[in-house]
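Missing here: one protein chain of the complex. Every other protein chain is in place.
By written order: A, B, C, D and E. Residues from 1 in each chain.
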Amino acid sequence: MDNIVMSATPHVRSKESVQSIMRDVIIALIPATVMGIKFFGIKALMLTVISVVSSVFFEWLYEKILKKPCTIHDLSAVVTGMLIAFNMPVGASWWMPIVGAAFAIIIAKQLFGGIGQNFVNPALMARAFLLASYPSAMTTWSVDGVTTATPLALLKTLKNSGVTLDSLNLPSLAQVATGVGIGGCIGETCAIALLIGFVYLLIRKVISWRIPVIYIATVFILSTIIGRYGVRMGYYEIFCGGLFLGAIFMATDYTTSPMTPKGQIIYAIGCGVLTYLIRVYGSYPEGVSYSILIMNLGVPLIDKYVVGKIFGALPKVKEAKKA
Amino acid sequence: MFVRLILILLAGIFVNNYILSQFLGICPFLGVSKRVETAAGMGIAVIFVITLACAATYLVYNLILVPLGLEYLYTIAFILVIAALVQFVEMFIKKSSPALYQALGVYLPLITTNCAVLGVAVSNMQVGYNFIESLVSGIGAAGGFTLAIVLFAGIRERIEFNDIPKAFEGFPIALIGAGLMSVSFLGFSGLIKL
Amino acid sequence: MSNNLKVLRDGIIFDNPILIQVVGMCATLATSTSIINGVGMGLSTTAVLVGSNVVISLLRKFIPDTVRIPCFIVVIASFVTIVQLLLQAYLPSLNDALGLYIPLIVVNCIILARAEGFASKNGPVASFFDGLGNGLGFTIVLGVMGAIREFLGSGTFLSAKVLPDVFPKTLLLIMAPGAFFTLGILMALFKHVIAKRKTAE
Amino acid sequence: MQSLTFKRGVHPDDAKALTMDKSIKVILPKEGSELFFPMSQHIGAPCEPIVQKGDYVKVGQKIGEAKGFVSSPIFASVSGEVTDIRPVLIPSGGKSLAVVIKNDGLMAEYEGLKGCPDWTKLTKEEILNKIKEGGVVGMGGAGFPTQVKLAPKEEIDHVIVNAAECEPYLTCDYRLMLEQPEKLVEGLKIVLSLFPKAKGVIGIEDNKPEAIKILSDMVKDIPNIEVASLLKKFPQGSEKHIIYAVTGGREVPSGALPSAVGCIVDNVDTIISIYNAIVEGKPVMRKIMTVSGGAPMNPGNYQIRVGMTYKDIMDQIGGFKVEPAKMIAGGPMMGFTMYTLDTATTRTSSSLLCFTPEEAYIPPESSCIRCGKCVAHCPMGLQPYLLNKLALRGDSAGFLAHHGLDCISCGSCSFECPAKRQLAQSIAARKRIEGALKAAAKAKAAKAAEAKK
Amino acid sequence: MNQISTPAIRLCVICVVCAFLLGICSEVTKEPIAAQTIKTQQEAMAAVLPDCTYEDIKDAKLSDNVTAVAKATDNSGNAAGFVVSCEVSSFGGPLDMMVGVDPNGTITGLRVLSHSDTPGLGARSTEPEFYGQFNGMSGTLAVDKDGGQVKAITSATITSRAVTSGANAALQWVSENGGAY
Partner (left out) sequence: MEIINVVTAVASIGGMGVVFGGFLGYASKIFAVEVDPKVSKIQSVLPGANCGGCGYPGCAGCATAIAEGKAPVNACPVGGAKVAALVGEIMGVSAEESEPQVAFVKCNGTCNNAKMKYEYKGISDCAFEAQLSGGGAKGCAYGCLGLGNCVKVCAFGALSIKDGVAVVDEEKCVACGKCLEACPKGLIQFKPKNKKTAVRCSSKDFGKEVIANCSTGCIGCGICEKNCKFDAIHVENNLAVIDYTKCKDCGLCAMKCPKHAIKNERIEAMAAKKAAEAAAAKAAAPAGDSK
């Protein structure tokens, strides 16, 4: 009977796999993709396709060159690719997703060992890279071919003397929540579509509610209580910019977020506070990408020092006594 | 006044981070960042030395060099003061408290030849901070160094056994990692304007 | 190969201060935004390095052990100040570009390392070559990094525009992170080449 | 009734439907077949054979004497001639000295066995002695001598019958509860008589409503016994976790025994064996075993004689419908694989699972994606992904610092891992290596001390 | 000689020799350096208000933004206007600039001397395309976005506003104090 298989426990496994998880994330991103195409036209679809194809290509290429096992079937590069495109304005040139994908996949992800081993979010890194490298292309928003300012950029001008809330001509709450006629990155404007994806991920148990909800709640509370230059519109600000996209899809990236519930709470609050600070006081109108990236840097420390209670572990005092 | 001091402090830690945007003290940042505990020890030692050095160099500059019209000698004067100070503190700690020496003193020789210390002293002089501001900006700069090196050490611990290409092992991947950190820290830019 | 040439070669290639010894990182990262700045910094450092190496080598018997480091530092700092004064007088634009990093040559680990590790143990001629080799090794890498960053980041070569406007300039490369990435990749390539050479041997 | 439970854990498909309704069938060894009685079938010192080659032994006759304090005697389960005493392969893969008996098919009973229907007259010592002389060991899998467990130093306020049977596929405890509930209750009464202050709780997972109903009805009028319904969740049956569930949150401290929190946990079959040993005077010779999985022709529950080979059993129940690709002694979460059926069953053999190639398929490992599912499901609150890394790296200090030794090898982490990492394997393996290192260090220290003298 | 005095004396000797050499060096370079400083300044001033001689107004009334003012006299000795140095707060931090204003309150030239804005965005304020447009402007300026005549740098309105506010400060200084000198 040498065809008998011997293995260690357990002998049964759950059905979930890396591929199935990534597939779920892709499905959850579809409503936002559809809305992106609806708002920004076929160019949005083109950028998304270029981005996904080049992400997968660079992953394949790197693994080919280094003779590592090919991992493109786990679909994580597809997720990264979609998110890179989601984080660009529709006015971006066709080559920008390619450069971004190369940076995300090769520098941010594969050099550190590939899936699960990178320490910063690859898609966000691509965005930060593109933003710093080609700032004007990355901050030119247009809807139906007309350049517009994003609600957050408008709000940002509040700190200049003489600018009042009324003079800003902000879009309505319904507009920012649905994304109709709002300038922004391809995937970020329709909060409703992103929420649908969130619910799907929750139902499929791909992510827990903790990071997104606490993140958004922190931003909401800070902008309601403290506000900016006299304006306290937490309910409005949470729908602006990339908060939903970031909180639901990027802050939750397994690889770059903490492991334990307690750690996740600290991380989400940190993201929220930084987002608020950058939005209100920083150079950039939007702080989601950078706040997640900055908190990514702290994840190893959070994972190291914020661990759950071990079953049956003695309280510290007792342990000391015992020793 | 107090608010300004706080802002100087925070600006040093986050916005003008010495490591990630100013490039001062990179050698120990790359070298002593393999373990979080060591990195933290180094960070605390740097805070200690920089604070002392800021005070000492401020006094030397304003009480000796400026009155004598010898501003151009600041480099040599500062480095002498810093080196003597650090060496003395090291010897003192080594003798008086071996425990403190293990925790802090061992990092001291490393700090003499750390750009950050001289860098803060010189830039304080160039900006023209007063005594208190000089101290606070020193603490801020050192705090920024500590923040960066501790975060970096956490990251390096995590990637230590990763599947990194041979040519990138060691310093190259550390540099790339520092680059990614530096990109992330761009997010702080403009947060505080002095 | 004569001994001095070997010392020179080692300084440039096999013990390259930046790529192998990994010292003097601050100046490397900060001043390599363009070829001019990089090479300027490199040559300034070389001047200090050669000068201090020779002087320290001459003084090596005179300097007492307990105050070795202060003595070295005084010598080094003097050279730095001289370089700084000269730059201010005759090359003010370079002086402005390098700014803070000129006084910081004092604490560039490479200089003290050569003083302690080489000059205090060898004669002035060998120390001269050692300083020159290390200085040139430093300068070359700075120049190369400056060229890469300048070309990709500003689209220029020695301040002359070479990249047509349609070609995008990757600004990140002349910002702080770009310095880390460029050096990291350069170092990896160098390691790879050296490793290949070694296996070939 | 609200089902009790613990924190975290996993929900594998319980696959009990295959055998749940199959009542226990008695299987006897074939006449002329050889039965093997390894002298090490429990935790503790191995027994010493007290019969010789050529001796004739009868059913229930003691053939191995327990020499240590933590040990338990071994009894013949058939009558026949002792044909050999030699090392044989045991299911776990090692070798153990065994008495080999050739079954003469007569099933002649040993005369010395006497039951004691009125056990209330017995003193505490007598009860414990009878348990020992009945060869009762933990049937939940570990095989720890029960008489030792029932004499703790601490005061006991809970005696918990572990009837969770949380492992998928297994239904033997369930069948026992349906078919011999009175023995279980009576047995529990015996144990409770040792601990006057204790309450007896029978903890049953809520996927066995039938058993809950029958036992609830039976204990209605007994003041110090109750039935607790437990949530169907793995590893509900783990000692520490059933205590947590039943007592409303007591945690057995790391490295301590259940008695440290005033509890004793015993498996259903252990309690019934106590009843058999005391009331009926029958030592442990038979075992209820679930045979299940996709490969056997007739999955079901069987009462077998300890010492029969697995092959003998399979032959008698109709063999396989498909060539099995994997054979497991125990449940699919905790049981170990076997590569041959030519080994003997022991007192702790509770099941044989034979998997078809499809059932046996385990996807290949890929890199950890840090999804945190292993952390979220580990019932011990450990960080399996990290322990896995440390174990693979052989980082002993890190492994210990992150409480690697607290792992109960339940396999929840591996079960849940989407990257299909062999977390439990690496942790368990490292635990064993740590154990060996510790033993070696101890031995070295002892030697050094001796040398000093 | 003992263990303490030897090192002290030798270190002192080295210090003395070094200091001596440095002193000499400093004396030698003093004049070229001073000349360089003046030259740089003159060149900068010449760029914004050409063909004049300049004289710092030591007692000029300074404000938050105006850091120094020099009076310019042309070759024929007539008052040619003022060179106003300003520091304003821009996107990435302080931005130093110099504005030449003729006696009529018209800008004759404007340069950004130093800034810490983003390369490629704010940094384009140092390009002639941007600063050149200020020549000949007067009154109160504003960027096009705010309804003014200054064409802002694409995607760098903040920098453009900052420079414009500096220009305004200079113009205002001249209109308020110009007559006094």
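Just a few scattered comments:
Definition applied: a residue touches a chain if its C-beta (ideal position, glycine included) is under 8 Å from a C-beta of that chain, and two chains touch if they have at least 3 such contacts.
Predicted, not measured: the structure shown is a model, and the values here were computed from it.
Among the displayed chains, contact with the absent chain in the complete complex occurs for A, B, C, D, E.
The chain omitted from view is touched by exactly one of D:338, D:368 or D:390, namely D:338. Residue C:110 is the one among C:110, C:148 or C:186 that touches the chain not shown. In the complete complex, the hidden chain is touched by one of B:32, B:164 or B:180, namely B:32.
Touching residues on chain C toward the chain that is not drawn are 14-15, 20-23, 64, 66-67, 70, 74, 109-110, 112-113, 116-117.
Touch with the hidden chain on the side of chain D covers residues 91-93, 336-339, 362, 365, 392, 422, 425-426, 428-429, 432-433. Residues of chain B in touch with the missing chain: 27-28, 30-32, 34, 38, 41-42, 64-65, 68-70, 73, 76-77, 80-81, 84, 87-88, 91-92, 94-95, 106-110, 112-113.
Rule of thumb we're sticking to: only the chains that are shown with their structure count from here on.
The fewest steps needed to get from chain A to chain D, moving only between touching chains, is 1. Farthest chain from chain B (centres taken as the mean of C-alpha atoms): D. In terms of Cα centroid distance from the overall Cα mean, chain A ranks first. Of all chains, D has its CA centroid at the greatest distance from the CA centroid of chain A.
Distance between chain centres (mean CA atoms), chain B to chain E: 31 Å.
One simple way to say how far apart two chains are is to compare their mean CA positions; for chain B and chain C this gives 21 Å. Of all residues in chain D, those touching 2 or more other chains are 367, listed in ascending order. Multi-chain contact residues of chain E, defined as those touching 2 or more other chains: 15, 18, 22, 26, 91-92, 118, 120.
Only residues 59, 62-64, 66-67, 70-71, 74-75, 77-78, 81-82, 85-86, 88-90, 92, 153-154, 169, 171, 174-175 of chain C touch chain E when the two sit together in their complex.
In the complex of the two chains, the chain A residues touching chain E come out as 132, 135-136, 139-140, 283. Chain B meets chain A in the complex at residues 36, 150-151, 154-155, 157-159, 162-165, 168, 173, 176-177, 180-181, 183-192.
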